[in-house]
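Following: one structure in structure tokens, then a few remarks.
A selection of the complex's chains, in situ.
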Amino acid sequence: MRIELADVHKSFGDNHVLRGVGFQIAPGEVLAMAGENGAGKSTITRIVSGAHQPDSGRILIDGTPVVLKDPQAAMAHGIEVIYQEFQQNLFPHLSVAENMYVLDRERRFGRVLVAKRRMVEAAEAALQKLDVHLDVRRPVSGLNVAERQMVEIAKAMTHEPSLLILDEPTAALDERESERLFTQVRRLRDAGVSVIYISHRMDEVFDLADRIVVLRDGRVTLDDAVEDLETRQVVTAMVGEGVDDFYPKERNATDQVVLETDGVTGPDFHGVDVQVRAGEVLGIGGVVGCGRSTLLRALFGLEPMTGGSVTIDGSPVRVRSPREAIESRIAYLSPDRQAEGLCGALSVEANVSLASLHRFTGVSGVVRRAGERTETGAVMTDLRVRAASPAMAVGSLSGGNQQKALFAKWVMAGPRVLLMDEPTRGVDVGAKTEIYRIINKLTADGVAVVLVSSDLPELVAMSDRVVVMREGRIVTELTGDRVNEQSILEHALVGAA
Amino acid sequence: SRGGGSTATGGKAASGKKDATMIMSTLNNPFFVSVKNGAQAQSAKQGLKLAVQNADNSDATALNLSTTAISKQVGVLILDPVSSQSATSAVNQANSSNIPVMAFDRKPSGGKLTCFVGYDAVEAGRNAADALAKSLDGKGKVAEIQGILGTNVAQDRSKGFEEEIAKYKGITVVAKQSAGFDRAKALNVMTNVLQAHSDIDGVYAANDEMAMGALSALKARNLAGKVELVGNDGISDALAAIASGQMAATNAESPYALGQKVSSLASDILAGKQVDTEETLHGKLITKDNVKEYAKYLVGLGDTADVPSSLR
Amino acid sequence: MNLKSLASRLRAVWMLLLVGIILTIASPVFLTSTNLLNVGLATSVAALLAVGQTYVIILAEIDLSVGAALGFSAVVTAQILRSDGLLPALAAGVAVGVAVGLINGLLVTKARMPSFIATLATMSVLGGLSLQLTSGNPVAVTDYTFQGIGQNRLAGIPVPVLIMLVVFAVFGFVLARTRYGRFVYATGDNAEAARLSGIRTQRVKVLAFVISGVLAALAGFILTARLSTAEPTAGTGLELEAIAAVIIGGTSLAGGRGTLLGTLVGALVLGVIDNGMNLLDVSPFLQDVVKGLVILLAVFLDRNLDALRGLVTRRSGPGDAASSSTTPELARQ
């Protein structure tokens, strides 16, 4: 299907988000869309999917102007979307199978009555294609972020789409899963399906795309075939300036041990011993389900720890709740910013200061607004949180800016230990570099950082040391030159299916 | 008339005002609806401009309504107190604004009333007890279905009934349950009571609405007419049930007559005439013997709505 | 639906059994077939309201107008029954139910009003209309066929109980086994995702309110037929009874979860409590106290049985309790 956007405008209130966007996609073409956080990529997605209406401009399908007045209208044209945020795709209390076939437009499983068994079988088969093995009768609420992402992908594939839009689908996936997704995308492309692929990962973009469109401040600033482009050009088109050093890693590690675990055991991890020193970034490598996320949650008091002990700066700590963790100056950046990170209806400012509010209140409990505003403003500037106003609801920020706001909250809390799970999920290249600089600043101040990331280049570049987990245990520790993608993958995958 | 001895005049009534506000404790009950109808019919006859308000069984609402009426400077404030005690504030307010205030059905416990007219609820309970005892020849097992607990009428009727029935040594009250003056609730409650006490001989329901609910329960067990049923109020359905022998008696307190009386007293007050400060109306025990006669009396008043078509 | 909801159904059944066993011991009459049929009869009206309410609550909405809708359709039905006969009366009653449901549904979807306040307002309007229409007087019903809806028996079972069972079976089947049922769960679980998945969520909601309205009309028929009278204020307070039945039955006000079997059990729990207190002649002042305490106990057990079981088998840590307590919020999106 050939789809064309011409001079599309869209505003939210006074925020003029799209200012005359135009581009087209040919059948069997993968178009990558890149751009800073808040550039308007997801807004385009939602316009093409019928979720939002453009203020002006035209959409043409195979040369005919169309009005996509609601998602049904878009679906009728074979447009399928994997949205950036899980909340826009999934039903936590429905089973995986019901999630995948919730609409069942073709009524494959009955016109009125539902043939449950056939639905379950079909769901299993569809996931099999993606090499995903799940009990499809389980509710989605029990899945982790990566598993949910795979379910979403499978859901979009259940219809044979003629245009598939993927909005940052790999932000929560590891290399293996990403590769499986790419295989499917290429298969669809070869079958003549058009694909719009949105990502902040330049390697993926160049790997997969036929053409790249870059968006900046709601306008197309670059639209070219991938053969004619270099990463540098794309980045410049995105951020308006060259970024020389994606990973401005500083080595600030000292000898002083801050966080030490001794044989800690919990639901998905066993006998984990790690030491993190002041100023050090400890990376944890591993594939989905290896237990590293659960380990971080347990250290923050979100999961029960059934054995072992934890010390901070030499004194034993027993953390049973996030509050106790925060009192021990541990901070935790959750990978699920929607469910666990932000209070969407509250202002950006209130979210950023939420974990450090005590600093702006005396015994009276009255918040000193001026102080709060100055400090949050400073952190937000440091992290380049792009918000029309610090008083706007954080939920209406773009995905990447929400992530930065979440990061800002924990920077502001002034932690001794910072546990980060996918800290740059959905963050654009420019802002990623900013986050890395902030990590440098934190380590320079002696903060001990634990980094879990499925973005391997990031993990390699930003960690001083990496431990690799497999099936809940630490299988190796990599230092110096041995911190590279190759050896992390080797250790993570050995023996795995 | 039969009431207390002293009389009073309606203060500033000579001002020529022709309006009154009547604040009803509730209108979710045919009894009070009929009071309203009687009052409105009579006002129309006498050229009185009568506004009727509904306090919905809430003391607070009643007080708020009174306050509003007083600031409107109505000619007469007519109260049907939700409870005797809580109406005192309203009476005091009216007193200090020099607005004549009268009450009916329940007497406010304080303040200066120009006049009060009403039925005696304790007496109603007593009469019902006597009627029930009589139809049972002084012996048997009975159940009492109470009204909305915490309301004056429910409390007083229950008090009168229990005091009086205790005098009959052969009668035991085997069940005492509330059905909130509600017909549907009474149906369920009575069904359950019959389940626990299948040998029951008589039922007293604190109003006829509940008596009708109880009657449905009795019918379902083919006990209608076999178990003696006594109610209060004398609503149309109850009169029909008495006429057909399904109900033994009701202590009728014609609400329509009460309403008429209230309106004519209000007109008298506005006209500056002397009125009795207190007038207690007495209920009339209606049985199969006098139900036709009572129906004729109601029709004579103009109160056709409260007369079943079979007796018109 | 799935294992979890099956477990929660069973839990509600446990509660019912518990109350039932206590009453069987305390009162010789409780466990007789006539008494159990009485419970069914007394429960039938609120239970019918609870069916529609279950749909609406799974959709994360609420319908406070069902009691008033019952009253209004009852008086309309009774008045038309007097003037035009049975079929026009039944048709008019159902039409009132449909209209009320449509209005509620459109207020919530098109006019984007929170259902709590929209249906509170329609409750007020309908209550006033019923009084206005009847001048506050009950409307007697003498039609023999119509009375049969409430007073006859088939094979020894009262017609209202049969109607209740059929309605639960049909609507339970629709909820559990049809596309529409899945749309109800999906929309209640995550309305935005449902919309983006191509479900016409507004229609799904409007239809649920219409179901609620029609079942309120049906409940109105039964109540009117049982009493041989339509009372303008007949349904007052029944909405809370129905909602309580739904929640006791394990349906979450946050939406996305619940079963009709649970609702039936919830309604029966409430009916059994009332029946038991009457049988035992509990002081009427204390009945409200006892009823409140039993509801607390029932819902407490329902929500904490897993945790309590966990305590016994020592499987649960502090994290577990905390994480499961937050599931409803997570689910709300």
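Residue numbering begins at 1 within each chain, and the chains themselves are lettered A, B and C in the order written.
Convention: a contact is a pair of C-beta atoms (placed from the backbone, for glycine too) under 8 Å apart; a residue touches a chain by one contact, two chains touch by 3 or more.
Computed from a predicted structure; not experimentally measured.
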What stoichiometry does the whole assembly in this file have, expressed with the labels used here?
A x1, B x1, C x2
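Simple rule for what comes next: only the chains that are shown with their structure count from here on.
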Graph of touching chains, which shape: line, ring, star, complete, other?
line
Mind checking the centre-to-centre distance between subunit A and subunit C? Centres are C-alpha means, answer in whole Å.
42
When centres are defined as mean Cα positions, the distance from subunit B to subunit C in whole Å is 34
Give, as an integer number of Å, the spacing between the C-alpha centres of subunit B and subunit A.
71
Mind listing the subunit B positions that touch subunit C in their complex?
27-30, 32-33, 36-37, 146, 149, 174-178, 182-184, 187-189, 191-193, 195-196, 209, 212-213, 216, 219-220, 237, 305
Which part of subunit A faces subunit C closely enough to touch in the complex?
49, 51, 70-72, 75, 81, 83, 87-95, 98, 102-105, 107, 110-114, 116, 137-139, 141, 298, 301-306, 320-321, 338-339
Which subunit C residues qualify as touching subunit A in the complex?
2-4, 177-183, 185-186, 189-190, 192-200, 256-257, 316-320, 322-323, 327, 330-331, 333
